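The following block contains the structure, expressed as C-alpha cells.
A protein chain is absent from this complex, but the other protein chains hold their places.
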Amino acid sequence: MQTDLLILLIPLLPLIGFIINGIGFRKVPTGLVGIIAAAGPLAAFACVLLVFDGFTTISELGKTAPVRTVLFDWITVGHFNIPFSFQIDQLSLIMLLIVTGVGSLIHIYSIGYMKHDDGYGKFMAFLNLFLFFMLLLVMGSNYVVMFIGWEGVGLCSYLLIGFWNKNTSYNNAARKAFVMNRIGDLGFLLGIFMIMGAFGSVEYVDVFEQAAGFPIGDPTVVAITMLLFVGAMGKSAQIPLYTWLPDAMAGPTPVSALIHAATMVTAGIYMVVRSNVLYTLSPITLEIMGGIAIATALLAASIGLVQNDIKKVLAYSTVSQLGYMFLGLSVMGYTSGMFHVMTHAFFKALLFLGAGSVIHAMADEQDIRKMGGLRKYLPITYWTFLIATIAISGIPPFAGFFSKDEILMHVYEHNKLLWVLGVIGSAMTSFYMFRLLFLTFFGRFRGTEHTREHLHESPASMTIPLLVLAVLSVIGGFFNVPEALGGSASLAEFLDPIFELSRKVSPHSFDETLLTHSEEFMLMGISSGVAILALVVAYVMYIQRVNLPEADTVERPVVEKVLYNKYYIDELYENIIVKPTRGLSDAFYSFGEFIIDGVVNGTGWAVKQTSGQLRRLQTGSIGFYVFAMVASIAVILWLRFFIKL
Amino acid sequence: MLTLSILLFPILAALLVLAVGGKQAKQIAFAGALVELALSGYAFLNFVPDATSQFSFDYPWIFAGSIRFSAGIDGVSLLLVVLTGLLTPLIILSAFRHTYERPAVFYSLILFMQAALMGVFTARDAFLFYLYFEAALIPIYFLAASWGGENRIAVTFKFFVYTIFGSLFMLVALVYLYFQTSPATGIHSSAITDLYNLKLSATEQTWIFWAFFIAFAIKMPVFPFHTWQPDTYVESPTPATMLLAGIMLKMGVYGVIRLLLPIVPEGVDRWGTTAIVLSVIGIVYGALIAIRQRDIKRLIAYSSFSHVGLMAAGVFSQTSYGIQGALVQMLAHGINVVGMFFVADIIASRTNTRLLDQMGGITRYTPKLTVFFMILLLGSVALPLTNGFVGEFLLLAGVFEHNNILGGVAGLTIIFGAVYMLRLFQKAMFGKTTDLTTGFNDVSGSESWVFIPLCFMVFWIGLVPNSFLKLTEPAVTNLLQFIK
C-alpha cells in the first residue's frame, strides 16, 4: 500500500502546486510562488527515488513484473473498461527519473529566470501542470491514460509557447504547435481505436500479451504501429510534422529546455519503446520509421548549420537528435533510443538553460551575430555550455558519445547506408554546435555598448541547475558503457524485462551483436573522428578566419539560401495545406452554403412561383370559370369511362 | 409521479411568471427553474441503473386509451432530463444581465420551452413525443423572433417552416406505424415500446427510416439540412440560442436513439452508412467553415453543427461506444456550447461587436473570464479529463468500429476543432487591445455563477464519466440487444 501511495503522490504533487499557484495567481506572494512550484517536482523526484529503490529491491528477488495501481474505473462501456491506472516498470522508472529530475532542475532555474515577469505565478503553475501531464503520460498503464498526458502536455506546450500572449506571432507559434500535435494525436487516437478493436483492451499488459501471439507482419499490427507512429511524429517533431518545434522557441527558455527538448518531445520515443512488441511485429513500420528518422536528422541538422538565432540552432538540433533516437528504434535498438533520450535530456536541457542564461545576460537578444566573447562575462555558463556541446557532438567520453555511438552501431549492423548518413549527420551536429559555441563565447563582443554593461553571470538559482546538468552530461554515458569498452551496459540490463515479449516474437533481432570488438572500435573511432574533424572546421572558420554569418539582407549562395530559409518547408505547407484549407473554407462558406441554402430557398421560391402562376387562373371572368368547369367535367367523364386503368 | 411533476411544474412556474409579471419575472423564473433542477437532480440521484423506465406514469388519453399520456425516465432520457434541468436555470441567470422588453413573457417562454423539452425526453408514447417535439418549436420561435437581431423575422420564419416541414414526415411515419400495431384486434397502440415490436417489411423500413431521418436531421442539423441553423443562432437572442444549441438540437439525436434505431433496425442497416456519410461530411464541412468565420456567434454555430454531426454519426454506427458516447456528448456539448455562447454574449455586449478582427487583448483585463473561457474551450476541443473528450472518444471509437475510413475522416474534427477554437480564443483574448476592448470589465458575480456550475460539470464529466455512463449503460445494452 505504501508503494501505491507513493506512486499516486508522484503526479499529484505537481498538480497541487499548479492548483495553489494557478488559483492563487497574483495572490500568492512572489517569494512563495517559486518555493511552492519547485517543491512539487522535488518531492515527486524524491517519491520516484523511493519507488525506484523499492522496485529494484523487488526485482532483485526476480520479480521484474510491472507494478500496477488502479485508481478508479474511468470509462466503462459494456465489457470494455478503461481504468485510470498507473504502471511502474523499468521503462516508466527511467522516464520518471528524467522527467522529475530534469524537471526539478528546470523549475529551480525558472525561479531565477522568470521572477521579474508579470506572469511569474502563472508561468510556474503551467510548468507544474505540464509536469503533471507528463507524469501521467509516462505512468499510465494503458494507452488512453497515456493519451491524457499526451494531449495534456500539448496543451501546456500551447499555453507556454504563447505565454507572452500580446505578441501575435508567439500566439501563432503556439497554435501551430497545438494543431500539428493534434494531427499526430489523431493518428494516435485512431491507433488506440484499432487496438481496442483488435485486442478488446487498451491496457499494456493485456495488449502486449495478446500481441505476442500475432505473426510478424500482421496487417492489423502494421496499421496500429503506423498510426501510433503518426502520433509520435507529431509529438516528437519528425518529418513532416516537425515545423512547429523551431517555432515553439517563442516560449520562455525554460519551457524550451523542459518541454521542447528534455521531456515532452521524447514522448514519441517513449511510446514506441513502450509498444516495442507491436513494432517488432511490424518490420515495415520500422523501415519507414528509419527512413523518416534519418531524413529528419539530416534535414534538421543541415538547417541548423546556418541558423543565427541561438535557440533556433538548438531547436533544429533537437529535431535532429530526435531523428537519431527514432533511427535507433527503427533498427530495434530500443535501449539505445532510450539511452539517447536520457543523455539528450541532460545535455540539451543544459544547452537551453545555458542559452537562457546568455539571453538573460544579453537582455533578451537571441542573435548570435550580436554576441561573441561571452566566456569572460559568463564563466559558469560558458563552461557548462562547452561540456554540453562536447557531449552532444559525440566526442568521448561525454554522455552523447555513448548513446549516439550505440545507435550508430545498431544501425551499422542493420544497414550500412543508413550508418553513413548517420555519421554525416553527426558531423553536422558537431559543426553547428561548435559554430554556435564559438560565435557566442569566443572572439570579441559584437553587441551594443549598452548590452555590454548589462552583461552579468546569472544568479545561483540558474547556475546551480547548470552545474548539476553539466555533471550529468559528463557522466551520463557511463550508465550504459558498451562491453567493448569493458562496461556493463547496466541500462540495457535494467530495461531488459521490457523487451521480453519482443524477444519472444523475434528472437533473432535481439541476438548478441555479431560485431567484433575491433569493428566496434572502428565505428567509434570513425564517429568521434568525424565529430572532431567538424570541430576543427568550425574552429578554422569562425575563430581563425573570424567568419561572421551575414546579415539577413545579404544575398546568399543558392544552397545556403535554401538552408537558411529552412528548405522553404513552411512556405510549402502554407501553400499546399494552409492556403487550400482556407480557400476551401471560404469556398464552402460562400459557395457551398449558397448552393445548399439555394436549394432550400429555391424550393420556397418554386412554391411561390407556382402559386403566382396558379393565381393567374383566377381571372375573374365567369365565362372562363364555366368553361373550366365544363372542361373538367368532360375530362372526368373521359378519364372515367374511356380510359381503362 | 416525479416525471409528471417534472413535466407540469415548469408550466405552472411559467403561468406564475406571467401572472406576477414585471420586475419580479426573472427572479420567479429563476426560482422555478431551480426547483425543476432539484426535481431532475432527484431523478438523477434516485435512478436505478437498469433498462426500465422509472418514475413513470401512464394515463389513457385519446381514442379509448390507444394513445396514452405516459412518460417516464430511462437510461436514454436521464441525462437529457438532467441537462435540461441544469441548463435552464443557468440560461435564465445568464439573461439577467440584459433587460428584455416584456420580461414576463420572455421568461415564461423559456419555462414553457423547458416543459416541452422535458416532455420530448420523457414521453413514452410516440404521439406524445411528437406533440412535445412540435410544441417545443412555438416558444423558441417566439423567443427568437421577438427578441432577436435585425434580420430575425425572415431567419426565424425559415427555421420554423423548415423544421416543421421535417417533422411532418415523422408524423406520417408515426401514423403509419400506429396503424400497423395489432391489426387483428383493430385496437391500436402508440406506445413506443409497441412500435418497437412491429414486424415491418424491408420497403416499409426504408420509407420510415427516411421519414424519421429527415425530421431528425433537420432538427440536429445534419448536412445538408443545416442552412437554417447558423443564421438562426446568430439572429436569436443569446438565451434562445443557448436553448437551441444546448438542448433543442439534442431532440434530434435523442429521437434517433429513441425511435429510429429500434423501430427500423433493417432500415438502419441499409441506410445507416449513408446517414453516417452525411454526418461525417457535416463534421468536416462545418469545421472547415468555422475556421474562417469572423462573427463569434456564427463561428460557434458552425462548430456546434460540426459537433452534432459526430453525435449523429456515432448513433448511426449502432455500437455501444457510439450510443453511449452520444449520450454523454449530448450532456457535454450542451454544457460547453451554452458556456461558449455566454462568453460570446459577454464579449459582444461589452465591445458592441461580434467581429473577431475588432477584438483582442481582452485577457489583460479579465483573469476570470480567461479561465472560464479556457476551460469551456478545452471541453469543446475534447481535451482529455474534460467532458468533451469522453464523448468524442467514444463517438469516434464507435464510428471507427463501424467503418475505419469514416472514423478517420470524422476524426479530423479534433484537428479542425483545435484550429477554429484556438483561433477564436486567440483573436478575442490575446494580442493587442483595440479601442473596443480597452477597459473590458471582468465577469461579475452573477455571471460567474453561470460559469462555475458549467466548469464544474466540464471536469466532473471529464474526470468521472462513469457516474453518467453507468446510468445509461443498461438501457443502451438493452437497446443494442434489441436491434441485433
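Some points to look at:
Chains here go by letter, A and B, matching the order in which they are written, and residues are numbered from 1 within each.
Definition applied: a residue touches a chain if its C-beta (ideal position, glycine included) is under 8 Å from a C-beta of that chain, and two chains touch if they have at least 3 such contacts.
Everything that follows uses one rule, which is that contacts and distances are computed from a predicted model.
Its record in UniProt calls the unshown chain "NADH-quinone oxidoreductase subunit N", which is the match among "Spermidine/putrescine import ATP-binding protein PotA", "NADH-quinone oxidoreductase subunit N", "3-oxoacyl-[acyl-carrier-protein] synthase-1" or "ABC transporter permease".
Note that of B:Trp61, B:Trp271, B:Trp460 or B:Phe482, the residue touching the chain absent from this view is B:Trp61. Contact with the undisplayed chain is limited, among B:Leu15, B:Ala38, B:Val161 or B:Ile405, to B:Val161.
Across the entire complex, the residue among A:His79, A:His508 or A:Arg640 in touch with the chain not shown is A:Arg640. The hidden chain makes contact, of the residues B:Leu131, B:Leu355, B:Val409 or B:Val464, with B:Leu131. Against the chain not shown here, subunit B presents residues 61-64, 127, 130-131, 134-135, 138, 142, 145-146, 152-153, 157, 160-161, 164-165, 168-169, 171-172, 175-176, 178-179. Where subunit A meets the omitted chain, the residues involved are 604, 607-608, 610-612, 614-615, 617-618, 620, 622, 624-626, 628-629, 632-633, 636-637, 639-641, 645.
In this section, only the chains that are shown with their structure count from here on.
Put simply, the C-alpha centre of subunit A and that of subunit B have 37 angstrom between them. The part of subunit B that touches subunit A in the complex is made up of residues 158, 161-162, 224, 226-228, 285, 288-289, 291-293, 320-321, 324, 361, 363-364, 367, 378, 383-385, 389-390, 393-394, 396-397, 400-401, 404, 407-408, 411-412, 414-415, 418-419, 422-423, 426, 429-432, 464-466, 469-470, 473, 477. Against subunit B, in their complex, subunit A makes its touches with residues 25-26, 72-78, 80, 144, 147-148, 151-152, 155, 158, 162, 165-166, 168, 171-172, 175, 178-179, 182-183, 185-186, 189-190, 193-194, 196-197, 581-582, 584-586, 588-589, 592-593, 596-597, 599-601, 604.
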